[in-house]
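One protein chain is absent from this view; the other protein chains keep their places.
== chain A ==
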């Protein structure tokens, strides 16, 4: 166990809030995705993140039919298929630091051959320049005549 103290610096900038974080994990092997789901759900629970739902969209199979031989023999073909399994994990109500910590942890332990898409929904206040229409505050400008 290291004896040095890790410095945790706290900055004053306001945190961005994420209403929903949706992780879609894609892989060729269902068993790997199942294990990864167990890991991701346990990590979220330990870090105090509420898991909305975990669902598995149906797999997609991409099939190719190619000629078996290098030259002629059109009637003899070989078929390959690529199976992509999906697993979708939806998390609710995260702050930007919690999201950064969770995503880095979960992405560093992403197994080989598995891809991930993260959809973040950030919530924000209406910016100041949209609160009031600007035409009320502008000084009155005389209309210039159109020179034809």
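One rule holds in what follows: a contact is a pair of C-beta atoms (placed from the backbone, for glycine too) under 8 Å apart; a residue touches a chain by one contact, two chains touch by 3 or more; residues count from 1.
Keep this in mind: contacts and distances are computed from a predicted model.
*Asks:* UniProt name of the unshown chain, from "Gap junction protein", "Immediate early response gene 5-like protein", "serine C-palmitoyltransferase" or "Mitochondrial ribosomal protein S35"?
*Replies:* Per the UniProt record, the undisplayed chain of the complex is "Mitochondrial ribosomal protein S35".
*Asks:* Which of A:69, A:84 or A:121 touches the chain that is not shown?
*Replies:* Candidates A:69, A:84 or A:121; residue touching the omitted chain: A:121.
*Asks:* Could you please point out the chain A residues that touch the chain left off the display?
*Replies:* Interface residues of chain A facing the absent chain: 8, 15, 17, 19, 29, 31-32, 35-36, 39, 42-43, 46-48, 93-95, 97-98, 101-102, 105, 107, 109-127, 129-135.
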